[in-house]
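Notes for the one structure printed next.
All protein chains but one are shown in place.
Chain lettering (A, B, C and D) follows the sequence in which the chains are written, and residue indices restart at 1 in each chain.
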Amino acid sequence: MKVGVADTTFATVDLFAFVEEVFKVSNKSIVIERYTVPGIKDLPVACKILFEKYGCDICLALGMPGDKPIDKQCAHEASLGLQQVQLLCSKHILEVFVHMDESPDADTLFNVVKNRASKHALNALALLEGKDSLRPWAGLGRRQGFADAGPLRRK
Amino acid sequence: MKVGVADTTFATVDLFAFVEEVFKVSNKSIVIERYTVPGIKDLPVACKILFEKYGCDICLALGMPGDKPIDKQCAHEASLGLQQVQLLCSKHILEVFVHMDESPDADTLFNVVKNRASKHALNALALLEGKDSLRPWAGLGRRQGFADAGPLRRK
Amino acid sequence: MKVGVADTTFATVDLFAFVEEVFKVSNKSIVIERYTVPGIKDLPVACKILFEKYGCDICLALGMPGDKPIDKQCAHEASLGLQQVQLLCSKHILEVFVHMDESPDADTLFNVVKNRASKHALNALALLEGKDSLRPWAGLGRRQGFADAGPLRRK
Amino acid sequence: MKVGVADTTFATVDLFAFVEEVFKVSNKSIVIERYTVPGIKDLPVACKILFEKYGCDICLALGMPGDKPIDKQCAHEASLGLQQVQLLCSKHILEVFVHMDESPDADTLFNVVKNRASKHALNALALLEGKDSLRPWAGLGRRQGFADAGPLRRK
Partner (left out) sequence: MKVGVADTTFATVDLFAFVEEVFKVSNKSIVIERYTVPGIKDLPVACKILFEKYGCDICLALGMPGDKPIDKQCAHEASLGLQQVQLLCSKHILEVFVHMDESPDADTLFNVVKNRASKHALNALALLEGKDSLRPWAGLGRRQGFADAGPLRRK
């Protein structure tokens, strides 16, 4: 299976390294195609090219939107573009975006990035197996970037 | 008839169970195809695949968006994606989203989830019968998740 | 000519009745195809089906969005979907949405609904005649739901 | 060359008259196809029909959005629709929208309308000549509706 990974020069952490590590540890025979673009708004067409020209079966779109209002809008536009690519190609793109203001502390932010990228790399591997592979965790409050929320606790 | 049901590991309640229960009780000969994805933004392409690859006639997209502004934006992006899939495939997708902040109380939230998922499962069954089957309730203020509003009461 | 009318079970007034009345009074030979769906976000694909499967020449999309922020967002998503259907099919859809908070008074709200639905039914009849039939009123400040604003009054 | 002009009955000024006047004065052999619709959200499909059915080479979309939040949202939806039509047809649509709240004074508002419609009619004529005709004014701070801003004045 071929996994496309698109990342940016704008991000302040190398998210790709975490994804690559997960794939290595998985011992699955995964071929990675990496595409580096300037910013998150360049990710959608990069993913489309990874699907069309490089024959990827699934993509991960890695990015770190800034903390200003304009950055939030850019992330929204990038997300809508990623939606469109998925629908044009009928293939999944897992969006791994970490907003620069998710934590004011650099160490914490780094851990959010690592946690989210790693978990979504695992999600990508699961989705490659088909529509049933994530079923055991349906409705269980899984989170990427932070600890799982877990299922709703009723009284 | 084949009904596609896409759900998420992000949700903290198993919405699928309520949909399945409605279909069982209905005594209709319904085949369910289930597709579990990480989060709500993965639902649109899952529904597209349920239509294209699994031949579903209608889909239900089940999700529980979080309570932060970024979650609201994700839900918006997912909804726009679900719109596009419907228009690309000319088939209905009933969006069953319960926002985590619709109630601060876990028991109430659970009931909203159950009520909305169950009622939309019934709506799906009705829409499978064609464009006229919901006509008797047109303009009568039906609600999913809560009690019906009922028709406007003029003085 | 065939007019598609899509309406919802969510609305608290039967908007369809006002549209039907206008068509009857018009004495024009109009065939109506009606499609009832749960809510406004189900209207776009219903209109697409009315165009594609039922051969309608124009559609009216009737709905009453709620008064909460999430309802406003739903209306926005539905409107974008209605835009897309029009462009995919190259045919008009007149959006007849009355927001539940356009008036706090039930009688007034009812009159807004009646006025807007009736006037847009007339607009649909005009558009069926072609691109020139509304020309006499261009720039004259016509309104649906309320009294016309009329042309700008300069000093 | 054929220019499509779509306008609305909602507007309170006849924007078309200003466009027509510019074309007359230009002494160019321009054929105008006019399409009048109820409101701004009906403009995108009207422009698409002007391109497809009437063979227009460029369109002007004339409208006057109201001053309420819902009107702003309608204008946004109309603008997105106009974007899509341009991309589907690979032809320009010049959006000539004057918001009712651009001036509280009727005379001023009228002048904004006249200025913007007239200047965009000239822009349409220029774009019909090709991609280079507006080059002499690139980066010079031209404005429609008001006086030009002119180029940035550095110290």
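We take it that a residue touches a chain if its C-beta (ideal position, glycine included) is under 8 Å from a C-beta of that chain, and two chains touch if they have at least 3 such contacts.
Given the structure is predicted, the values throughout are model-derived calculations rather than measurements.
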List the displayed chains that the omitted chain touches in the full complex. A, D
Absent-chain contact - pick from D:T12, D:T36, D:Q84 or D:S118: D:Q84
Only one of A:I49, A:L122 or A:A149 touches the unshown chain, namely A:I49
Provide the residue numbers of chain D that touch the chain removed from this figure. 72, 76, 79-80, 83-84, 86-87, 90-95, 99, 120, 123, 127, 131-135, 137-144, 149-155
Where the unshown chain meets chain A, residue by residue: 7-16, 33-38, 41-42, 44-46, 48-50, 52-54, 70, 73-74, 77-78, 80-81, 84-85, 88, 106-107, 109-110
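Basically, only the chains that are shown with their structure count from here on.
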Among the other chains, which touch chain B and chain C together? none
Leaving out chain B while keeping all other chains fixed gives the grouping A | C, D
Quick one: compare the interface residues of chain C with those of chain D and tell me same or different, with half as the dividing line. different
Angle of rotation relating chain A to chain B [CA atoms, steps of 5 degrees]: 70
Which integer distance in Å separates the CA centroid of chain A from that of chain D? 41
Got the chain B residues that touch at least 2 other chains? 80, 84
Based on which chains touch which, is the overall arrangement a line, ring, star, complete graph, or other? line
Show me, using the given definition of touch, all chain pairs that touch one another. A-B, B-C, C-D
